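For this view, one protein chain was removed and the others were kept in their places.
Residue numbering begins at 1 within each chain, and the chains themselves are lettered A, B and C in the order written.
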Amino acid sequence: MSCRQYAVQVFNGPTARLLISAPDRPGLVAAVAGFLAEHGASIVEADQHTDHEEAVFFQRIEFLLDGCDLSRDALPGALRQVTDPLGMHVVMRYSDEIRRIGILASRQTHCLYDLLSRSAEGELPADIAFVASNHPDCAEAAERFSIPFHHLPVTPQTKDAQEAAVTALAEDAGVELLVLARYMQILSTDFVEHFASQVINIHHSFLPAFVGARPYHQAYERGVKVIGVTAHYATADLDQGPIIEQAVAPVTHRDGPDDLIRMGRDLETVVLARAVRLHLTDRVLVHGRKTVVFT
Amino acid sequence: MSCRQYAVQVFNGPTARLLISAPDRPGLVAAVAGFLAEHGASIVEADQHTDHEEAVFFQRIEFLLDGCDLSRDALPGALRQVTDPLGMHVVMRYSDEIRRIGILASRQTHCLYDLLSRSAEGELPADIAFVASNHPDCAEAAERFSIPFHHLPVTPQTKDAQEAAVTALAEDAGVELLVLARYMQILSTDFVEHFASQVINIHHSFLPAFVGARPYHQAYERGVKVIGVTAHYATADLDQGPIIEQAVAPVTHRDGPDDLIRMGRDLETVVLARAVRLHLTDRVLVHGRKTVVFT
Amino acid sequence: MSCRQYAVQVFNGPTARLLISAPDRPGLVAAVAGFLAEHGASIVEADQHTDHEEAVFFQRIEFLLDGCDLSRDALPGALRQVTDPLGMHVVMRYSDEIRRIGILASRQTHCLYDLLSRSAEGELPADIAFVASNHPDCAEAAERFSIPFHHLPVTPQTKDAQEAAVTALAEDAGVELLVLARYMQILSTDFVEHFASQVINIHHSFLPAFVGARPYHQAYERGVKVIGVTAHYATADLDQGPIIEQAVAPVTHRDGPDDLIRMGRDLETVVLARAVRLHLTDRVLVHGRKTVVFT
Partner (left out) sequence: MSCRQYAVQVFNGPTARLLISAPDRPGLVAAVAGFLAEHGASIVEADQHTDHEEAVFFQRIEFLLDGCDLSRDALPGALRQVTDPLGMHVVMRYSDEIRRIGILASRQTHCLYDLLSRSAEGELPADIAFVASNHPDCAEAAERFSIPFHHLPVTPQTKDAQEAAVTALAEDAGVELLVLARYMQILSTDFVEHFASQVINIHHSFLPAFVGARPYHQAYERGVKVIGVTAHYATADLDQGPIIEQAVAPVTHRDGPDDLIRMGRDLETVVLARAVRLHLTDRVLVHGRKTVVFT
């Protein structure tokens, strides 16, 4: 498995990725760029953003490890010599790390099949460690792709225990991201805080329109001319998490609730996959209720 | 002015347009189609829709007057012989009627300039009878296009009188549609009920998201990745009227409130103009909180 | 299998669908509508279009079989009494017919996985009879979904024989549609004429831009800011067949050929599935180089 080529490794050799946030001040760019130049690191991609209202600086830098005169072991410590004095918070990841994710689903399988197919094709920059569900319906899909399936039913009385089981599953498998592929259970505050910015949900409406249940029916009742879906990090406030990606499609008076559900299906699969990919290629920074997404 | 060719008169000669709604039952299509065939009328465009939940039938038929053996005077009565027994509600309009509209604006001029320009080019299928505003800012725009401008300031104390002045203006000018081109005043229930389905507003958000004031700022605060605008008929419930048209644009973390306002500007002009055109070409049927739009 | 509920059967009971084309003349709508009313058939959906340049009339009518006083056997003959004298060409299909399709693929599996997943979910209004390919790469995907796979390699020398094998496969299986799910072989004129309007291809560009090989690379070289894909019926003129559906996505200077390929992947799966669905729900009429698509 370790020799698998993910579609995202497009550069000549492995890269390191820095995700930086810091109180804004002059010299931040120069400090990191100077450090990398000094150590012979070639930047292959860089992007930055300043939130001028809150005076916060964000940056993503990806550079080739080949040519850099620091080892993977030495790199973090050396970098901190530069970034700590400037109050910079830095996350460093390597493009050749094997990432592992877990998928939670309920009865519907379209997002699940999409993720399984992408994984089978090497399109998903991660291994799927397991599929878990509160219903047995998704077992067949997981089996078709030889991914372990766990049936973890839930009732109001067993919610705590079920979430504990999911947590154990995720931690045993060493996953760094849980993907809610139309998982129709409300997660407890404890759970989402335990996995802060590590749970991506697909909500089947263009948030903040139509929060809550049956959003396609709500959209039909309101007579909107555009429907949408939203991928976001799960937070304690339902449907309020930082939005990673949204997409929309035009609809007309001809489209009944079933049509909206069917059309939404294609939006959901694409938007969820896109959000998962953005997360796994280290392109998303959470900033309060919002995200900075370096595409 | 009467010989002006509007861009919408694309058929050989003037047409009549029927906008029909009726309780659904077999034979509705046959009845009207049979009547038109019998009188030699060539259908140039037809569309229909059945709301199966509420069992209501909607239809728009456009047919050439040339070839039809009934005069404009005789047509409505003859048609009613067929449609009344079937419980059909029918509105008939002619494509060569001169339509007149009034525009209400406040300080911003982009929607106003857009409508004035389209009118000057013969693109708007109506004459603009007047521009009225609670501020003097739009006077220059109206003057540039030689359209009468009325400054009708409003305070909480004078709201009734000001709306009465608008009503008088509209009725004296014989307008059949009032276009709120970023008119930032809340209309009274009496006013919108007096002009039911005759007032089109452009709301600068993707309704039902971000109702109320400063929607672009709300969108920025929420961190959405798509913004939108909504053209709808004004009703007593603010921002709740039947939606005619919506459009959206992608945004990113880079876009501050000013950027959203600027990007929204282009959505607003296009969507408002489209809704006005749909209304003036008799393509919109209001059905409760929703519209049927035959494009 | 016969009791499977397809997602498209949304009406109360099975329906018949008429796809009509005819030289335009007054009375066409009345004739068919009158016939249906006379026999107690409730129209649940109807749409029509007149090509005024060529004076051709098109119509799609869907009506409930329950309530209609004619049997399925008697219906076609009775209808022809009305439509033949008016020069109407009519195709009649039933919503509860089991449709069968065959899929041709090459090395890439994303469109194939998408169709297989939709089929497994009951989202595809047809059964997939087989997957055939000139390469063995797709065998695993087909096996995962228990669909027969046929490896039919092809060389310039064996092209005729291979196409004969595909034809035999299609006819033995009784499929009515061949779906080219990124099948990278040029079909012979004989083949596409044999299966006229029965072969749907997904071309990975926004036709007519970038015909021919490696369109994403062409798009990259040209520096376009939008990419697209096209689902069309295969014809003897390569990339010139009647277009059923197209979709596009914005790109930037950051997107290299690999990015365009990856982004195009999602467009291809969605647009191909949409075109297949439109065809299988009897919504597409071919009209010379163009299509009329009643959505």
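The definition used in the following text is that a contact is a pair of C-beta atoms (placed from the backbone, for glycine too) under 8 Å apart; a residue touches a chain by one contact, two chains touch by 3 or more.
Quick caveat: nothing in here was measured; it's all calculated off a predicted structure.
Asker: Check each of A:Gln48, A:Gln185 or A:Gln240 against the chain that is not shown and name the one that touches it.
Answerer: For the chain that is not drawn, the touching residue is A:Gln48.
Asker: Can you say which of C:Pro14, C:Gly40, C:Pro148 or C:Gly256 touches the chain missing from this structure?
Answerer: C:Gly256
Asker: Using the touch rule from the top, list residues of chain C that touch the missing partner.
Answerer: Touching the chain left out of view, chain C contributes residues 49, 52-53, 206-210, 221-226, 228, 242-248, 252-254, 256, 287, 289-293, 295.
Asker: Kindly note down the residues of chain B that lie in touch with the hidden chain.
Answerer: 7, 10, 109-110, 113-114, 117-118, 120-121, 123, 140-141, 144-145, 254, 256, 258, 262, 265-266, 270, 273-274, 295
Asker: To test your reading of the contact rule: which positions on chain A touch the chain that is missing from view?
Answerer: These residues of chain A touch the chain that is not shown: 11, 26-27, 29-31, 33-34, 36-38, 40-48, 50, 52, 67, 250.
Just so it is clear, only the chains that are shown with their structure count from here on.
Asker: Can you name the chain that lies farthest from chain A, using the mean of each chain's Cα atoms as its centre?
Answerer: The most remote chain is B.
Asker: Just the number, please: Cα centre separation of chain A and chain B in whole Å.
Answerer: 42
Asker: Indicate the residues of chain A shared as contacts by at least two other chains.
Answerer: Only 254, 256, 295 qualify.
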